[in-house]
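A single protein chain has been omitted; all remaining protein chains appear in their positions.
Naming follows writing order (A and B), and every chain is counted from residue 1.
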Amino acid sequence: MEITLAELAELVGGRLEGPPDRRLRGIKGIEEAGPEDLAFLANPRYAKALSHCRAGAVLVRPDQEVPPGLAVIRVEDPYLAYAKVLTLATRRPYQALGVHPMAFVHETAQVGAEVSIHPLAYVGPKAVIGDRVVLHSGVHVGEGAQIGDDTVLHPNVTVYHGCKVGRRCIIHAGTVIGADGYGFVPEGDRHFKIPQVGIVQIDDDVELGALNTIDRAATGRTWIQRGVKTDNMVHVAHNCVVGENTLLVAQVGISGSTKIGRNVVIGGQAGLAGHITVGDRARLAGGTGVIKSVEPGAELGGVPAMPYRLWLRTASLVRRLPELFRRVARLEARLGVDQ
Amino acid sequence: MEITLAELAELVGGRLEGPPDRRLRGIKGIEEAGPEDLAFLANPRYAKALSHCRAGAVLVRPDQEVPPGLAVIRVEDPYLAYAKVLTLATRRPYQALGVHPMAFVHETAQVGAEVSIHPLAYVGPKAVIGDRVVLHSGVHVGEGAQIGDDTVLHPNVTVYHGCKVGRRCIIHAGTVIGADGYGFVPEGDRHFKIPQVGIVQIDDDVELGALNTIDRAATGRTWIQRGVKTDNMVHVAHNCVVGENTLLVAQVGISGSTKIGRNVVIGGQAGLAGHITVGDRARLAGGTGVIKSVEPGAELGGVPAMPYRLWLRTASLVRRLPELFRRVARLEARLGVDQ
Partner (left out) sequence: MEITLAELAELVGGRLEGPPDRRLRGIKGIEEAGPEDLAFLANPRYAKALSHCRAGAVLVRPDQEVPPGLAVIRVEDPYLAYAKVLTLATRRPYQALGVHPMAFVHETAQVGAEVSIHPLAYVGPKAVIGDRVVLHSGVHVGEGAQIGDDTVLHPNVTVYHGCKVGRRCIIHAGTVIGADGYGFVPEGDRHFKIPQVGIVQIDDDVELGALNTIDRAATGRTWIQRGVKTDNMVHVAHNCVVGENTLLVAQVGISGSTKIGRNVVIGGQAGLAGHITVGDRARLAGGTGVIKSVEPGAELGGVPAMPYRLWLRTASLVRRLPELFRRVARLEARLGVDQ
C-alpha cells in the first residue's frame, strides 16, 4: 500500500485534518504506528494514547478531541474505516490460474472466464463454474452444481450435486454443502431412508466458516440468504431458511425446517429445535436452547430459552439454591412444619 | 417414473380403490398434485384437503374417509409408503464408472466388480473394495481398510488403515472413520500418547452424516452396529458401541468406552460421559448431559440428565426462582427471621 491522506479520506468518506499529500505505507496499532502508518481510535477509552501518538494519521470519530499537529481523518465509524483501508492494503490483485492439468473438470462442465481451478480440485458433469471462481485443492463440485462469479471455495470443500452457491461467496475449508438431510421413517425397528431430492441454495455475498454442514432439502431448498456469515462448525439442517445478514457463531446447530429471520445473531453452541421461526433482529446468547418460536427483536438466553435478563437473574439464583433450601428449612423449623 | 395404480398398490403392500391401470408419473403434495401425480395423507389433520384433491391417487390410512371418485391406496403407514414410492421414482440406475485414471489405487489393493472410483480418490495398500462401491473425489481408504459391497463414500471421507465399513452403507462428505482415540498418560506435566491399535467396525446398512468422527479403539474395536443412522457432526470416541438401529442426531458427542443399546434416540447436541451404558430404546432429548448409565426405555432431558417430565417441570420452575426468593423473603419478614 502507498496512499495519500487525501486518497484515504476519500476511500473512507471522511474529513481530513492534515496534509493531503502525506503518504502512508502501513497500518498499525495506535501505540506502534510511526510517521508512515495509519492508526485508528474506535474506543474513546483509549483516547489518551493520542497524546503521544506518532502515526502519520489516525482515523477518529467526528467529535474526537485531538492534540494539535496530529493528522486525523474524521469518520462516523473509525473501526469500519480501518477495516476498509486494511482490505485495500492487504488485497492482492487477482491472478487467474486457469484450469490446472492436475485438476479434474468433467467434459460436460461449463467453466467461466479467468477461473483458478487448482490442482486436485474436482468439477463434476454439467457443473457450472462462474467467472473468476477459485477452487482450491480437494474441492468437490458435484454434478450440475453451480458456483457464482468471484466465489472462492477453500480446500476440501464439498458441494453436492445440484446445489447452488451465489456470487462473491467465501466458503472455508472442509465445509459440506448439500449432504442428505436427516430423514427416515420407522419401518418396524428399522429406519427407511426418505430420499432427499431438494437442494441447497446459497445467495450472494455469503461467507461460511470452516467445517460447516448445510444439508440439502428433502424437497425444495435449504436457503441461506444474501449476506449471511457463519463461523466454524455450524450445522443447518434440511429445509431451513437463514435470512439476510444473519450471523451464526461457531458450533450452532439448527434443526430441520426452522426459519431464521434477517439480521439475527445466534451465539456459539446455541441449538434450535425444528419447525420453528426466529424473528428478524432476534439475539440469542451463546449456548441458548431454543424449543419454540422467537419474536422479532427478542433477546434470549438459557436452556430452554428465556429473556436474556431473566436468564442472567435465574443463573445467579441457581447458585444460591443451597442457601434457599436452608432458609426454607429454618422457616419450617420455626413453624414446626415437617418437611 | 411411470407406474400404474395396480403396480403402486403392490409396491407398497396396499389396498387399491380406483382404476388399476391408471398411470402416474410424479409425486406431489396433496394440494399441488394433478391427475398424473401420487399424493399422500399421513396426518389426519389435513384430511379436509381430500375434498378438493385432484391427485391421480392418494396414499391413505386403512380407515380414512375419502370423497367419492378419489382413487386411494390404503396402507398402514402412508408416509412410509410415500418414502418407498419416492425412492423408486428418484433412483437412478447404477452405472459403474470403473477406476478413473486420475484416482490412485495401490497395486496391492483388491477392488471388486463394477466399482466407481472417481477422479482424485485414494485407495491404499492392501485395502479391499467391494462390488459396486462408489468412492467420490477426495476419499481416502487407508492401508488394509475394507469397504463392503454397494457402499458409497461421499467426497473427502477418510477411512483410516485397518477399519471396516459394511455393505450398503452411506458415509457423507468429510466424515472421518478411525482417527486415533484420545488417549494419553500423564508423564510429569506432559502427556504420553497411548498407541491406538484397535479399529473401527461399521456394520451393514449404516448411514453416517457429514463431518462425523468415529475414533479407532485403543485396542479391539469401536463398533457401529447394523442400521445405525447418524446426523452431521456426531462424535463417537474410542471403544464405544452404538447398538442396532440407534439414531444419533446432529452434534452429539459420546465419550470413550460408552455402550449405547439398540433403537436408542439421542437428540442433537447431547453429550455422554465415558464408560457408561444406555439401555435399549432409551430416548434422550436434545442437549441432555448424561453422566451415568441410563435404563432401557428411559426418557431423559436436562444437564445432568433427569427424567424428561421432571426436566420440563424444573425448567419452568427455574424461571420462577426470582418469585420464589421473594416469597421466602416475605415469609422471613413475616416471622421476623433474618436472612
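Definition applied: a residue touches a chain if its C-beta (ideal position, glycine included) is under 8 Å from a C-beta of that chain, and two chains touch if they have at least 3 such contacts.
None of these values were measured; they are calculated from a predicted model.
Trainee: If I consider the whole complex, including the chain that's not displayed, which of A:A173, A:V197, A:I276 or A:A298 touches that chain?
Mentor: Hidden-chain contact among the options goes to A:A173.
Trainee: I'm checking contacts with the chain that's been left out. Which of B:S116, B:T213 or B:T246 qualifies?
Mentor: With B:S116, B:T213 or B:T246 as choices, the missing chain is touched by B:T213.
Trainee: Thinking of the whole complex, not just what is shown, which of A:A179, A:M233 or A:A305 touches the missing chain?
Mentor: That would be A:M233, which touches the missing chain.
Trainee: Name, in rising order, the residues on chain B that touch the hidden chain in the full complex.
Mentor: Residues touching the hidden chain, for chain B, are 104, 120, 122, 138, 140, 142, 156, 158, 160, 174, 176, 179-180, 182, 184-187, 189-195, 197, 211, 213, 215, 233, 235, 237, 251, 253, 255, 269, 271, 273, 289, 303-304, 306, 310, 313-314, 317-318, 320, 324, 327-328, 330-331, 334-335.
Trainee: Pick out the residues on chain A that sit against the missing chain.
Mentor: 77, 79-80, 83-84, 86-87, 90-91, 102, 118-120, 136-138, 154-156, 170, 172-174, 205, 207, 209-211, 227, 229, 231-233, 244-245, 247, 249-251, 262-263, 268-269, 286-287, 303, 315, 318-319, 321-322, 324-325, 328, 331-332, 335, 337, 339
Going forward, only the chains that are shown with their structure count from here on.
Trainee: Where the centres are mean C-alpha positions, what is the separation of chain A from chain B, in Å?
Mentor: Measuring from centre to centre gives 27 Å for this pair.
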